[in-house]
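Note that one protein chain is taken out, while the other chains of the complex remain in position.
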């Protein structure tokens, strides 16, 4: 705070500060600027992780560390360098590479935390969600919303690795998490190419009359690459035809949505897929809330807080709150993104600043 | 009302009733039982129209009556026998067979009334919705929500007929309708197999990030038969596997929905498609609100207020409010349905009574 | 429709039109302009009823017509001169003067129709709503939402008359109404000055934690004059202080609301109270949907579709859809209003045109 009216060395003042400490108190005036910065001032920093490095470490973990009850998953979390010791990719989001060897099984459990898998390469694992086996293939987004039992099993003799995303940090910070162990094996070892959830729900604009209640998480637990790719392709073709369809010139994007509400797939996590044409560049954006991106295909650059990073297939990067980001494409450039935007929006904290656009 | 305490022939009472009439008044006690019946007592009656008959009359209209500005559409409305002189199929819904000869055009206009087309047979016409040409093919549902410009043009030399559904009676009774003439020709005479609306929106669970506002009518203006058929097929297969998916044994059904909200396709009209297995029978249901059905394929019976009617491809029937209905299938039996359920539900009047199920 | 290509007198055409009639069909092209006018074209007309006249007729009804089971209420409905034979004030709203003599009782019943009472003068009657006696006094709005049991009893030896408003026409036209008889006497003959509903709910911004579910009708079944008057007084004082508070210069207004949602008091009926300063005049407005007004106090003019009417305490007038209305005050001028605006808005048909304001 501003200058004290009494001498800072006065015994009375020293006693006062001692009493704060002794009685579980803290004066606002010494903390105010930290607690209430002029703009979001995340401890988290922008950072890039290389897929080749992650994959190497995951493969070695596969050889050296078993998967099973207790640890539950052979998942290796990205630790934001600004949040050392936490295991958090951003203040609200957890992101990991999970690795499952041939014929291995990660046992079933359920938890309050919302989770998804995104597959940048490979196939052969089935995630069993409340008893429904869901195939995992390149480009697919698979959901395991809060309190759904889920396990994974590899039906092949080849290993598979993928991206896990959860709201673990958010749940930990707000003390909302419950956890329950389930079956040591997955409860259905079948390996269908299409899940029951998709058979009921993956028909555009159609709902089963047998399930009319809305749910706060999507009942469609698998979003397949063929649909995502088709939607993005069409947006760019429509742009070619002079129709409004893309976010900005050369930048197509879809948001994965809950067909019962049209809203986000889970209450705390937004998932999107972005595609840039070769040579395209996005405006720089600052957004309240944090996100994690993974390059799915192609190559390009991401500029984070003014620093340029070349990224390619599988590379991951995080964008903390209010950090400026933009993308530019050296080839056709595909990226998956997840963020805490539903939290930010539902609680009234959303703001966006777009380069060259008045707020 | 009950017996009068004064002599009904008293001059004072006679004068009183005369004064009601002279001063634009009406006593409740003489009307109460009509105005407030114990259960819904529709003037509309259950009725069946035969497709072969409709088609014959439509074809003759095609030869004898031009289509063009003023009349706007060569549409022949079903008139409920309980509502003579109105042109209404039910108290809230209008239903018609529309017929367009080879290379004919129905001019563009827009109106507050919400409308759709459902195609029981044929193809070759494009409905142009706000400039977007939408192909019409067997089994498709096409929307023209309120205040969207739309016209139709037949790109072939063969005539085509289809079902039109609107909320014309509801709009007329509540005095909400505006109407505006548009282009005499359709504004885009292209004949793409897929509309721009579908290219943006017909990807299961995916929304374009460029269009994030929700709309009270579906932006997906075409629901294709291949998706409807696949969804119904899967429900019955899931039932075979012992999974919950159908409305009741042997009865699959989908509701067409607005992908921005998960709700009905338009604020006043619900659209559904029902499929019964050969031999299946639905429970009898009574519902507040009225609906119109069209047999799409197969043959079976509908029982309306206890009266059995054999129906086959193209036949239409109406179910007034609180009239008991049930279906039974002699073959695989497919039916399209539309109703005023969104009105009933949004305004808090919904009730359903299902045979053998306690309320 | 436009000119026919074939001779209108052709036998084929005559047969076609005969077949329309014989087969319960009606061509759109002969009805289109009636069914879909360019702007709302209500059959209902603007009209004024004089309170002194209504009261005289109600008093004579009180002497000549008993109240009791069957007729249920001694209520005399306003019949719109444009809707003869219906008993409807507007296409969707029913409005009546109800009259109860000293110590008379109107028996309990319930119905799907939503209802309210508004008291322009007098007191002494209690409306018992689901067993809760609600005093009726000048300036009060009392609700009996759909399917709430209610009866009235006069606890004094003086008669009382008031305004009843219901959605009877809307319910009749959509066939949604159920009705059930209740007790011949009111189930609680106590005469408390404050109802239990008010004791739970009439505390500004406070909800009982014991009742957290939202309801589609207001649980606050009595809105007292003292609060309405205070709210309007404050709006005009704030206007005097240069603060935004009034609808327009000299025109204060409150909307009665459901404290569980902030929305309208009932799903089909909006209730408002308007106060004009002496000399004030409102802009002319055209709105989709119809409303009924009652002058509560003071004197002024209403201009309906360009025709000026002097109105004073108790006088009622109706404004059909899209009819221009404006008010001007010769004294401080208080008016109660109810309308079908919730129907119009929930179903997406709302439009307003305000004099001098671009749409």
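First chain written, first letter: the chains are A, B and C, and each begins at residue 1.
To be clear about the criterion, a contact is a pair of C-beta atoms (placed from the backbone, for glycine too) under 8 Å apart; a residue touches a chain by one contact, two chains touch by 3 or more.
Every value quoted in this text rests on a predicted model; they were computed, and no experiment measured them.
Under the touch definition stated at the start, the shown chains contacted by the missing one in the entire complex are A, C.
Listed residues C:135, C:254 or C:335: the one in touch with the omitted chain is C:254. Interface with the hidden chain, as seen from chain A, comprises residues 1-6, 10, 12-13, 16, 19-20, 23-33, 35-42, 44, 47, 49, 53-54, 57, 60-61, 63-66, 68-81, 86-87, 91-92, 94, 96, 111-113, 146, 168, 170-180, 216-217, 267-268, 288-290, 320-322, 340, 342-344, 346-349, 351.
Residues 196, 199-210, 212, 214, 218, 220, 223, 227-228, 230-231, 234-235, 237-238, 243-247, 253-262, 265, 272, 274 are the ones on chain C that touch the missing chain.
One rule holds for everything that comes next: only the chains that are shown with their structure count from here on.
Chain contacts in this assembly form an open path, with each chain touching only its neighbours along a single line. Separating the centre of chain A from that of chain B, both taken as means of CA atoms, is a distance of 43 Å.
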